[in-house]
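All protein chains but one are shown at their positions in the complex.
Then we have chain A:
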Amino acid sequence: MANSNLPRRIIKETQRLLSEPAPGISASPSEENMRYFNVMVLGPAQSPYEGGVFKLELFLPEEYPMAAPKVRFLTKIYHPNIDKLGRICLDILKDKWSPALQIRTVLLSIQALLSAPNPDDPLSENVAKHWKSNEAEAVETAKEWTRMYASGA
């Protein structure tokens, strides 16, 4: 089995994720590949994503935890730091990665990014422009997308 030489850290992290999940977050490994996780994140309260259920995929590369996990949104989302392919601009997934971070902390940071969009460091140029020129309208679009794409769990 390809999963037989999985590092102890990944096994322990997986066990903890399943036994004591973080609020509003669920992550479960795929059966074929224990390094691939199906993730669900609930849109945080008081954000335009409230009420939405967002699917993500998370993959732990061979070098993990010396290299950051690869994370991507599968559900369409209107957010200045997430592009149309679901890629996320988040410092801890790039140069600020630390091996002391975990799947749990990464997902919590992503959830926090939903509460606090940062249009000054955009990944989606158009969304960021919209956010800066007319924030109320951009928030409305984000709510609409949440209803359209993230409501059916």
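Following the convention adopted for this analysis, a contact is a pair of C-beta atoms (placed from the backbone, for glycine too) under 8 Å apart; a residue touches a chain by one contact, two chains touch by 3 or more; residues count from 1.
Keep this in mind: contacts and distances are computed from a predicted model.
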From "Exosome complex component RRP40", "Ras-related protein Rab-21", "F-ATPase gamma subunit" or "RBR-type E3 ubiquitin transferase", the UniProt protein name for the chain not displayed is "RBR-type E3 ubiquitin transferase"
From A:6, A:22, A:53 or A:89, the answer for touching the chain not displayed is A:89
In the full complex, chain A touches the hidden chain through residues 7-9, 12-13, 63, 65-67, 81, 89, 92, 94-96, 98-101, 105, 121-123
